[in-house]
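Everything on this sheet refers to the single structure shown next.
Every protein chain except one is present and positioned as in the full complex.
Take a look at subunit A:
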Amino acid sequence: MDFDNDIGKPWRWTEEDGTVVTRGAAWSAPGCHPTGCGIKTYVKDGRLVRIEGDENHPVTKGRLCVRCLTLKDFTYHPDRIIYPMKRAREDRGLDKWERCSWEEAYGIIAENVGRIKEKYGAETLLAMTGTGRMTQMAGVGAHRALGTPNGCYAQSGFACYGPRVSITQYLLGAPYPEIDFAGGLPGGYDDPQYQVPEMIVQWGKEPLVSNGDGLFGHAVLDLVKRGAKLMCVDPRLTWTCALADYHLQLRPGTDAALGMAMLDTIIAEDLYDHDFVDKWCYGFEQLAERVATMPAERAADICGIPAEEIKEAARAYANAKPASIAWGLAIDQTVNGAQAGQCILSLIAITGNFDVPGGNILQDIFDGSGDKVVAGLGWKLLPDELKEKVIGLEEYPAYVNMMLRAHADRALDALETDIPYKIHGIWFGSTNLLAPTCSAQPKRWYNAAKDLDFNWVNDIFMTPTAMALCDVFLPISSCIEQDSIVPTHYGGTPNYYSALNKCIEVGECKGEFYNYHDMGLIVNPSAWTGDNACTPMEFIDDYFVGGTGMNHAKLREEVTHQRVVGYRKYETGHLRPDGMPGFNTMTGRLELYSYAFQSFGEDPLPYYVEPPFSPVSTPEVAERYPFILTTGAREYAYFHSEGRQIPYLRELVPEPLFEVNEADARAKGIKDGDWVRVENQFGFCLLVAKVTNAVKPGLVHAQHGWWFPEEDGEAPHLFGVWKSNINSLVPHSRNGKLGFGAPYKCLLCDFRKAVPEDFENVDVEGVDQPGMPKHKYDDNFYRLDKDESYQGASPAAGEGE
């Protein structure tokens, strides 16, 4: 049956009844990764009356997830903050906010920032950002708008995307190569240049639900329907794992061992691509020798997967041509993630799947790399003496020089110890870091930040973080209330750019980049005047698509621009600035043996280490806390800590869930829907049991992101932010050798049915109270790799030569 559609319509038109329909793309706010799904907004008399998916979008084709489908409910939510607000410093934690003008808000910020900069130096200001949203792009917020070197993403070890991007840069000199789902090709899956992969591997990633980092997840399902086989590497059984042809259900945090064993099988059985290895790889012999120390039989014991299953998976991947691997968050969220990632890149390399149609695709260096522009913006405007003061630079140059941000754990150390210097204020840029989203030990962040001289926030709702800590609140526009650009995959994989096309105004909300510009003019004027002067729109164009010849004015009408870049760019010289064939590394080859790693004192080859807390590395802890805890799997309903106040979303997942196997639940007398108290050596929280086969006996999974907007917002309750705060159980400063990674997904815990008294303590335990002595911690500046009592190191893990 045929229906009418809007294929081929312009970016904006008016319907007979006067409704104005605008085509555009989604990003943040509210929150999402830069996937840039196509949306159509219907606006009547200045009000959004309907939202639909735009069938013109080359990839999403009209489809929308529940988070965008409820955009209208978000837009006009009665609790949304739509005017700037201020509150006296002594009233932190109390609902004593007063509406003010932007001018007054900026005035307060300028006065405080000015005083702090003058008295203590700009570096004593931290600019925290959340994930995925526009502000995540924003070292620029710190460097250019504020003038501090200390932008910071609070996640311990930057355990999300940062490791992926950096490790890829070090090993192959390019941004993270996402799987090729034909997003840059006009004909999509049927484009003559494209080939449907014979196999897609989802490694620690569930893109259907998360659309992680811009990968429109249901593209994977599209490709499965077109014949691609699916392999999932995941300790949990997700719906996709059940659908998959191969499910490697490994023990959390053992990915590097599995990766090494798969490499060993492929090399030992001569299933690798000799031609690609000979021409384009460096260090194959050394890699072969190293991975031979991890035969499938050894990995089987470590990972808890039969050796034959590992070998079969390795063969199936190696024999599938082309095949692609989607590297997920779970890799980043281990201390051994750099090595697991190294294995994944090596697997893609030695099977010849780099930059081939249907494989893992690379950025064209002459296509105007978003990242290159981004990295330079703002940072280069900082005086050298400030650049040298970025927190963690000396200890973790591999992290700090690549992310151009303060090391997250060292930033908390600085807040708690005043080393290397005292911090005086924090700008929270769309991050609700007290909720269990990014920061490890959020109660410590709270204790450390609540008495600082001055804190301010930009966000969309009154979050626990804003209520607890901030003195000024700046309201942020949604993606349909501003003109801007969404570079899919942050521009790092050549798919498409799309326009955010403004169609309504709400209150006095302002887009994040407009705020950077306007606030920057006042608090860091030299970066915004003279040679650096620009309009907000010029700033956005330069930041997101500078160097591509694209800008918002053009993109507005095209809505989504497919980038159409060629394949096998190592042959055509499109990976190196000098235009020579090869990779943009020291050896000109893809480094299976990494000189970059070596230069940071890291082992140039992959190795396996146990998670910092596991039955193997800490048997005595495992005796007390016998369950393996993994956290933070995404739900369709929510983007991290967002969405809990949207009724249709909350209806989908009303309570913070804790997945537990039937056998374990029975043994503990726990039934589906019971509240349970989950605890380990670092903290506790309360969650609702979901009894399911999705986790094996001995493994439990806890949702993240929870707070309760319907509950009392004032301190100490703070919208119940501590009640179900799973990140209270995530330790501080357990990072990999390069400073990357933290064990969010591989911890130990125990649990029992909750009793009423459990709920009485949650607001106060571990949280500094007025008049009481401050909490002290013994793990500031802790390093796992230097801890001689740590028993998890692998015998194969040699020092850099």
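In the analysis below, a contact is a pair of C-beta atoms (placed from the backbone, for glycine too) under 8 Å apart; a residue touches a chain by one contact, two chains touch by 3 or more; residues count from 1.
Basically, contacts and distances are computed from a predicted model.
**Q** Using the UniProt record as the reference, specify the protein name of the hidden chain from among "Oxidoreductase", "propane 2-monooxygenase", "(2Fe-2S)-binding domain protein" or "Phosphate regulon sensor protein PhoR".
**A** For the chain not displayed, UniProt's protein name is "Oxidoreductase".
**Q** One chain isn't shown here. Among A:242, A:533 or A:764, which residue touches it?
**A** Within the whole complex, the residue contacting the unshown chain is A:242.
**Q** Which of A:8, A:647, A:669 or A:756 sits in contact with the chain that's absent?
**A** Result: among the candidates, A:647 touches the missing chain.
**Q** Have a look at A:70, A:202 or A:725 and name the one touching the chain we're not showing.
**A** Of all options in A:70, A:202 or A:725, contact with the hidden chain holds for A:70.
**Q** Name, in rising order, the residues on subunit A that touch the hidden chain in the full complex.
**A** Touching the chain left out of view, subunit A contributes residues 1, 3-5, 50-53, 55, 61-66, 69-70, 72, 208-209, 218, 221-222, 224-225, 237, 239-240, 242-243, 246-247, 249, 309, 636-637, 647-649, 651-652, 692-694.
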